[in-house]
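Next up is a structure, given as structure tokens.
Heads up, one of the protein chains got dropped from this complex, but the rest are sitting where they should.
Note that the chains take the letters A and B in the order they are written out, and that residue 1 is the start of every chain.
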Amino acid sequence: MAMNMATADAGTGTGTGANAGADNPAGGSDLRLERITKRFGAFTAVDDVSLTIPQGSFFALLGASGCGKTTTLRMVSGLEDPTHGRIFLGEREVTDLKPYKRPVNTVFQNYALFPHMDIFENVAFGLRRRGIKDVKPQVEQMLDLVELGHLARRKPAQLSGGQQQRVAVARALINQPQVLLLDEPLGALDLKLRRQMQIELKRIQTEVGLTFVHVTHDQEEAMTMADTIAVMNAGRIEQLGSPADLYENPVSTFVANFLGQSNLIIGEVTAKDGDTITLDAQGQRLTLPAARSRIDSGRIIAGVRPEKVSLATDAARIPNGHNVLTGGVVSDASFIGVSTQYLVKMPWGSQVGCEEMSVFEQNAGQEIHRPGTQVLLHWDPTQTFGLDGAQDLDAGSDPDDEASDVGAAA
Amino acid sequence: MSALTASTDAAASLAPTDRASGKAPAARTSRRRGPLDWVRAHALATTAVLIFVFLLAPNVVMFVMSFNAPVGKYNYIWHQFSTDAWRHPCQVGDICQHMGLSLEIGVVAMIASTILGTMAAFAMSRHRFRARPAVNVLLFLPMAAPEIIMGATLLTLFFSTIGSGSMGFWTIVIGHIMFCLSYVVVTVKSRLAGLDPTLEKAAQDLYATPRQTFLKVTLPLVAPGIAAAALLSFALSVDDYIVTKYTAGDQITFPLYVYGAVQRSVPTQIDVIGSMMMLVTMTGIAGMLVLGRLRARRR
Partner (left out) sequence: MSAQTVNVGVPPAPKPIGEPDLPERRKRNRLPYLLLAPTLLWLIIFFVVPIFTSVSASVQEGSLDQGYALTWRWANFSDGWSQYNGQFGRSLLFAFLCTVFCLLMGYPLAYFIAFKGGRWKTLLMALVIVPSFTSFLIRTIAWKTILSDNGVVVHVLNDLHVLNFTSAIGFTVGNHVLASPAAVVCGMVYNFLPFTVLPLYTSLEKIDPRLHEAGADLYCSPLTTWRRVTLPLSMPGVVGGTLLTFIPAVGDYVNAQLLGNPNTLVIGQSIEHEFLQDSTGYPLASALSVILMAATLAIVLLYVKKAGTEDLL
């Protein structure tokens, strides 16, 4: 399954992208990676990745640690040389350019603020190195943009984590790079602050209209901020698309498991008529739209997101046409507040599908099923997606990943 | 969860009855705390204080004895208070000339060894190269070797090349630079190790050429380490006896003078000059601390 020679959806780019392009003397400055490979000795960190990121979009590289996303980012910034492949900014090839010659700036994971300079000098650093004499107006304007004007003369050590992060962003942004790279910049912040900064960064990007490339392992963060996400796994791009695209129509079990949670069941396709595929899973019959399935014959993995599934104790209450799975017993019910998350033990073994299906039901007043209750699971068949059956069911669901769950709120 | 309660029960039943660690940990009942508890709790601190006294006593004694008017030629026993020696510190022999020579040598050795050592420290901490283990050993040896070996071998080198008559200021300097180098490398290297490597990458990302990165980012951040190394090599040089003795020819530095004079007499001036050195060092360090605090407070 080779990776995609992918072009991100231009339609989801930001409105001011065109403006930034007009200002930029280099003209159209899409970031283009052509067959980028990076090897460290015998280890391939990035494997033949090709990618076009249109100017002005907010792009996320999402993946677990070690998947190659940070290495890819470093190659774009020039801090790492690709073993093979080329990198283009618009029409200009930048593959061999040193980082200080590229119109690309990075917001580092640990901010990397110069401890011996105050905030003003940190932000002015890039301008000064490029020979600009009068930096004061621009620095002050940029500090106002990130709301840190009153701290201009403090040293980084005297600022909080969130403030340092904003300085790092300001320091990079002020140089109006063609691409701004963000290397997991929100990792060190606590939850509330992180949410705040996610919104901040999105706002800034919309205002400034530059291309942002954001590297993260937090899929919730990627989905919140980015127009387009590339999910990376073992040096390759598994899938590239908008957040909704990736979430509702994953192309592989890895993406299905990595983004949020999925219930995956192995079955055999029994019929395909028109735009519906019917399959047999452990003796139970399920249907799904052909448009949402990767294959239409043979072994298939049917997937459905937990929030699409409902529990019923009485078969008569189930709406017509729903996919139904029988034989489930509630093994765990966790009241989250917004929703109740159930684990339902199914009669089949773990080789053929998840032993315990996850069901998230919004707490809209219905009864909560106690553990031990025998239940039926049902959902609208059009909410099912189908994947090639010859894949590892557990790919991407490694609990060591720090990827957080997608909220259960529907 | 049932699993959780099960494991807590298991843990409780596993409470050790290991004789080596004494009885099983029981609930702490309050008991009256006697003086022995205070000693036990503060044993470490008391020991540390006693050791500090051991370390600092001679400095104090030296300072006190500098105000002594001794009976006889040896300033070992307190006789009576006098500020004579402080008012005439250079009165004895050529003590101040010798001190001046030591200071001169110290400055030259400090500058040379700091420059060479800093360059070497950068090479050792930034680059991997094949000869690294051997260079590590070579840099370590002067710190570990007995000074007498360094002095004696230098003597044989100078003796067989330039003859014993030509030994003097420069041979002393050469020897001092030689043993200061290792200390400079260690000091600067440790400062470099604490430097965040991302900072230089960030500078490059912000259009600084390698030269600009070095001048604007690396050097300012390593500077305290270099300064410390310089001061260390100055102190080592001024205070050195053994290596100097073998490379001095007919020159007399301050330590050489003291060692030689001790056979015949220990004038109070020796304690005075020692106290002056101590006060200068203490003032210098206190000054740096105060400066650091002031700079932090001003922000």
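Note that in this section a residue touches a chain if its C-beta (ideal position, glycine included) is under 8 Å from a C-beta of that chain, and two chains touch if they have at least 3 such contacts.
The shown structure was predicted, so the numbers you read here are calculated from the model rather than taken from an experiment.
Trainee: Can you work out which residue in A:Arg102, A:Arg236, A:Arg305 or A:His378 touches the chain that's missing from view?
Mentor: Here the residue in touch with the unshown chain is A:Arg102.
Trainee: Consider the whole complex, including the chain that is not shown, and state which of B:Cys90, B:Val135 or B:Ala227 touches that chain.
Mentor: B:Val135
Trainee: Touching the missing chain, which residues of chain B?
Mentor: Where chain B meets the chain not shown: residues 16, 18, 20-22, 25, 44-45, 47-48, 51-52, 54-59, 61-62, 65, 76-78, 116-117, 119-120, 122-124, 126-127, 129, 132-133, 135-150, 152-157, 159-160, 174-175, 177-178, 181-182, 185-186, 189, 207, 235, 238-239, 241-242, 245-246, 254-255, 258-259, 262, 266, 270-271, 273-275, 277-278, 281-282, 285, 289.
Just so we're on the same page, only the chains that are shown with their structure count from here on.
Trainee: Per the contact definition, I'd like the list of chain B residues that touch chain A in the complex.
Mentor: Those in contact with chain A are residues 196, 198-199, 201-209, 212, 216-217, 220-221, 299.
Trainee: Could you list, by residue number, the parts of chain A that touch chain B in their complex?
Mentor: Residues 77-79, 98-101, 104-106, 108-110, 112-116, 118, 125-126, 129-130, 153-155, 158, 171-172, 175 of chain A touch chain B in their complex.
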